[in-house]
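What you see is the complex with one protein chain gone and the rest in place.
Take a look at chain A:
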Amino acid sequence: MLQHAPTLTRLVGELKKLPGIGERTALRLAFHLLKSPQNLGSLAEALVQVQERVCACSVCFALTEQDPCPICTGSRDSSVICVVETSQDMLALERSNAYHGSYHVLQGAISPLHGVNPDDLRIKELLTRIEQGTVEEVVIATNFTVEGETTALYLARQLKPLGVRVTRLAHGIPLGSDIEFVDPATVQWAMKGRSEL
């Protein structure tokens, strides 16, 4: 049947490129969309608009529709920069409501296995921001993976000579959890990083 509807085949093909979507899910989604022309129209519109309007902020490289983004231009504390790997990480920090400074999105982490070198990240741009002189502290919030830790170490090396305070997010037992259910490796880390009461 599909060979008589090449556009439908194409839609299925495009859907299949998305993460977590295989042939069957792609087909199901395509047929579902066809059943409701209204949804199809608004989805198409959303896709086009996203492509037209969303870009990376020229200051912090977070996704935005205004350049520079509202966080960079707003009343946030610009003396602190929080460095994250992706815009999703930034979203998570924003949801916490615990941080009121500005951000810098690296757009990845150092990983020779994937051919990502420090030059491929937005590190030069971060250094330029700091050289302007208004920044006092950089909070490094890269992931707690081997790649994220190495990126943090690299950043610390680059940033300290510039005379800014460099800090790293703490890690340990998740809030609201019983120690008995936390995996042993995390407990080991929490024990190493214990703090005075």
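The rule is short, and it goes like this: contacts are C-beta pairs under 8 Å (C-beta built on N, C-alpha and C of every residue); 3 or more make two chains touch, one makes a residue touch a chain; residues count from 1.
As a working rule, contacts and distances are computed from a predicted model.
Chemist: Which of the following names does UniProt give to the chain that is not shown: "DNA replication and repair protein RecF", "Heme exporter protein C", "Sugar ABC transporter permease" or "Putative RNA-binding protein"?
Modeler: Of the names offered in "DNA replication and repair protein RecF", "Heme exporter protein C", "Sugar ABC transporter permease" or "Putative RNA-binding protein", the absent chain's UniProt record gives "DNA replication and repair protein RecF".
Chemist: Please pick, from A:19, A:37 or A:184, the residue that touches the omitted chain in the full complex.
Modeler: A:184
Chemist: Using the touch definition from the top, which of A:5, A:18, A:127 or A:146 touches the missing chain?
Modeler: Hidden-chain contact among the options goes to A:146.
Chemist: What residues on chain A make contact with the chain left out of this view?
Modeler: Contacting residues on chain A, toward the hidden partner: 110-113, 115, 117-118, 146-147, 149-150, 153-154, 157, 183-185, 187-188.
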